[in-house]
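With one protein chain removed, the remaining protein chains of the complex are shown where they sit.
As written, the chains take the letters A, B and C, and residue 1 is the first residue of each chain.
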Amino acid sequence: MTDNTFGTLFSFTSFGESHGPAIGCVVDGVPPRLPLSAADIQPYLDRRKPGQNRFVTQRREADEVEILSGTYEGHTTGTPIGLLIRNTDQRSKDYGEIANQFRPGHADYTYQEKYGIRDHRGGGRSSARETAMRVAAGAIADITLKHILGEAFCIRASVIQIGPHAIDPSRFCVDEIDNNPFFCGDAIAAQEWEAYLDDVRKSGSSAGAILEVVATGIPAGLGQPIYGKLDAEIASAMMGINAAKGVEIGSGFGLSSLPGTDAGDEMRAGADGPEFTSNHAGGILGGISTGQPITARIAIKPTSSILTPRTSIDREGNEVEVVTKGRHDPCVGIRGVPVVEAMMAIVLLDQMMRHQAQTTLF
Amino acid sequence: MTDNTFGTLFSFTSFGESHGPAIGCVVDGVPPRLPLSAADIQPYLDRRKPGQNRFVTQRREADEVEILSGTYEGHTTGTPIGLLIRNTDQRSKDYGEIANQFRPGHADYTYQEKYGIRDHRGGGRSSARETAMRVAAGAIADITLKHILGEAFCIRASVIQIGPHAIDPSRFCVDEIDNNPFFCGDAIAAQEWEAYLDDVRKSGSSAGAILEVVATGIPAGLGQPIYGKLDAEIASAMMGINAAKGVEIGSGFGLSSLPGTDAGDEMRAGADGPEFTSNHAGGILGGISTGQPITARIAIKPTSSILTPRTSIDREGNEVEVVTKGRHDPCVGIRGVPVVEAMMAIVLLDQMMRHQAQTTLF
Amino acid sequence: MTDNTFGTLFSFTSFGESHGPAIGCVVDGVPPRLPLSAADIQPYLDRRKPGQNRFVTQRREADEVEILSGTYEGHTTGTPIGLLIRNTDQRSKDYGEIANQFRPGHADYTYQEKYGIRDHRGGGRSSARETAMRVAAGAIADITLKHILGEAFCIRASVIQIGPHAIDPSRFCVDEIDNNPFFCGDAIAAQEWEAYLDDVRKSGSSAGAILEVVATGIPAGLGQPIYGKLDAEIASAMMGINAAKGVEIGSGFGLSSLPGTDAGDEMRAGADGPEFTSNHAGGILGGISTGQPITARIAIKPTSSILTPRTSIDREGNEVEVVTKGRHDPCVGIRGVPVVEAMMAIVLLDQMMRHQAQTTLF
Partner (left out) sequence: MTDNTFGTLFSFTSFGESHGPAIGCVVDGVPPRLPLSAADIQPYLDRRKPGQNRFVTQRREADEVEILSGTYEGHTTGTPIGLLIRNTDQRSKDYGEIANQFRPGHADYTYQEKYGIRDHRGGGRSSARETAMRVAAGAIADITLKHILGEAFCIRASVIQIGPHAIDPSRFCVDEIDNNPFFCGDAIAAQEWEAYLDDVRKSGSSAGAILEVVATGIPAGLGQPIYGKLDAEIASAMMGINAAKGVEIGSGFGLSSLPGTDAGDEMRAGADGPEFTSNHAGGILGGISTGQPITARIAIKPTSSILTPRTSIDREGNEVEVVTKGRHDPCVGIRGVPVVEAMMAIVLLDQMMRHQAQTTLF
């Protein structure tokens, strides 16, 4: 029940603050005999790495992951995998002014209220820096799932809206996602966002985003009813991501407006087995996967660290004007894409292992 | 990690199928010396009970809860509370035709795929009937929280949209919620919904809904970062409710469109301590409560059991036309209101206990 | 982490007090499609049932178990199995005198200190009556293991010492165990114990016992290092049994005196695979099963409820003389035999499922 652990059979336990010596995690439950090296994990981290373009934080860190345990001669051994990333670019002085202030939209106030102490530097434990470990653990889950499920398996997230500007779904192309700095599948929207985000940054503001994630090649039957439902686990995983404020599965909130005669996905006898004629359910019925693509959307609020002055209080209760300097993403949602993919991989592998345990003994 | 348990320190483990002998649960972690009897729990169940008006299923069951353990002379003892409700109105014959068919939108297909066997009667374990135990466990949580937090504490859910018809928030009045069969805080919307749902039923269709829940009187500091965040736990609790497809906290998906200059809730030095000037965050920052009201919305899909014929397949893979007879809610979201309240109470008490454990030792 | 749950993947959550309306449990993680009815579980309970001879408590209850969920047409469905036993013979008046006193050796004082309230009747929750649910849950585990492992699998416990009188191991015969009221594999020792226990009872005293359990037909590889070791789980399971004060695996405490040259079990290349030439390790190395029989011994203290007056205090702190009337086993260890077998079955099935989850995905 440790509060810094996610997952049950496949799990990881993370530690580390934004400006401490290091961040790291322990990945437990990894199947043995899987080929794995740090070089396999690094590309996942590189996709999330800050400083890659002007739309994400200019903090520059190599984010080189070190495997400390759990592998032998290039293969997993079934023992826990310790992962470590040293923090190298910690400009704590940028944060000096706000040591005593509660930045609006941040966890400053709540950590202080909860613990009576906080490491304010860069947000401390509440910093999105911790998500690097989710990506690293998710990399191991993704590699494991690829090993088990083969080519058909794929998890792909993208940004489908920045601020009020949504993509045109008819222009969506999965191959486009890696061609722009926004993980956007609509090339035209990506161009518009570039101008929009330049304006946002110049005005000292920031923007929110909506992300979509699709997992294909997932067999039917994964998910543990009643309280370990696949969709409940996805909801927990996604809402636990920094700045996330909403999660929906399949047609989500839109399903509430559909008539019942349209809402339930019909089935047909297909050439290769059962086929669904639609996927409003997002690949999940009764908390269990149907075999269709699993789809979810996540709402990310605008970056709370902005240059525009805002009113707040300090630890003594005095009103203060807060300006967040430091280096911040104008739209923190963008870098959420690899994190969303990672968490989806972790949930799916964990559910696969839970399913395996109960249903394959005889 | 039992899949039929929800909660960590305050928890409940449920069992039971729609048409089996009984449903029940074990509530664990209840603080000792709390006044409690079955009569205290029953009103919560009565609010959820079917058969109360023509907009919910006509199945009629007393749903009388029996306390089997954990109390002595009208007080809790700290030992687990066993709760039992016998199933009394089980018309299994209604379901005979669909024993071999997969109803669109239902968990029939996925249970069959997962387990290779299923109790089809009334949906078996996947039936919303199980939510009676969530309500019973939630009643104990709510009573405990009232005992601890006093008058200021209140959890109140309501239906804010049925089908495409949303309430007018300016007309919302909390006292109105219990004055209509829809748990609706807008009296005019409630009248419109009555006509709308009559049409829906006559046309052999069903409607979805959006629910909102607000918890007031919650102290700041509850919620365990990083993977036991208050919002992540709420998301898991709500998405685990039957037919739920979306969850958002505070301004939720709407936050994605707000500029950063508006999104972060500002603070002022109020007469009685810190005050927030808005609550886009829904009372949660960094996964920890701020002391503001905690707000969430839940999307519920239309009832999948409808009289209009739909195409599906049977266990042998043949295409079939499915008509769901039986007695069903035209809008299952309505009866979700007490369930949403119950799950919120359980999450909050659980988090309060987790907070207590770590931060009050010295 | 619920305190009334045992097990991780295969688990059960129990509730109930000695003199409440009922005891029961929820068994979770049961594999689907297993043939199971109440009639399959009842024989396990009958072996533990009180009132069967003069060496165990004369409380007489049918202890008829009812399956409330989780089966359909005589097979498990993979959903949780609710089990219920009504308490029928509750002579609460026997306990009136001690409502306010702390019986030596009992949990009266500690429950009062912990919770500030207690159901004193028959020991309430701390009564060995709760072990009926362990036996019921263990029955399901045992039946499942038999289904998976076949004829080679067997768990058998017996009493090897009562008071200071140990069996002669050279006379031990497994077929003898069910031929006497002591679950004793040494027919001559059983006769001696009969006389001994008659004396003990007449003198108003009671006797302790040592139990031994052997599980055969267990494959190598079960057990999760480092903190889910098979022996650590067995230790937890056995020490959690009422009145247990010691657990040892294999040669246990005796191993401390052996020279290292004798202690490690050697291996040979046998006709059917590796063979061990001894089993000091009790079938477990590094927390993982070796394929040899798994053996453990459990120390049970004398029944604390005795007719001889003892000095103690009451709730107000006054010194009192305590005489425990009621109906009690002169040697509570005897009825521990089916409980020990049950807990062993639960641990083994749970470990088998954990092993299955991690190592059989590819």
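Points to keep in mind about this one:
Note that in this section a contact is a pair of C-beta atoms (placed from the backbone, for glycine too) under 8 Å apart; a residue touches a chain by one contact, two chains touch by 3 or more.
Owing to the predicted nature of the structure, the values given are computational and were not obtained by experimental measurement.
Interface note for the absent chain: among B:G16, B:G78, B:G185 or B:P338, the touching residue is B:G78. Within the set C:A152, C:I188 or C:I313, the residue that contacts the chain not displayed is C:I313. For the chain left out of this panel, the touching residue among C:G163, C:G185 or C:P293 is C:G163. Taking the complete complex into account, residues 1, 3-6, 8-9, 14, 102-107, 109-111, 113-116, 125-126, 130, 161, 163-164, 200, 203-210, 220-229, 231-240, 244-253, 255-261, 263-269, 273-274, 277, 280-282, 284-291, 299-304, 306, 308, 310-313, 317-319, 333, 354-355, 359 of subunit C touch the chain not shown.
Listed for subunit A, the residues touching the missing chain in the whole complex are 1-5, 7-9, 11, 13-17, 20-26, 28-29, 32-33, 66-70, 72, 75-82, 84, 114-119, 124-125.
Residues 1, 9, 29-34, 78-79, 144, 147-148, 225, 352-354, 356-362 are the ones on subunit B that touch the missing chain.
In this text, only the chains that are shown with their structure count from here on.
Put simply, the C-alpha centre of subunit A and that of subunit B have 26 angstrom between them.
Subunit B and subunit C have Cα centroids separated by 39 Å.
The centroid of the Cα atoms in subunit A and the matching centroid in subunit C are 45 Å apart. Counting partners per residue, subunit A has 1, 9, 225, 354, 359 as the residues that reach two or more other chains.
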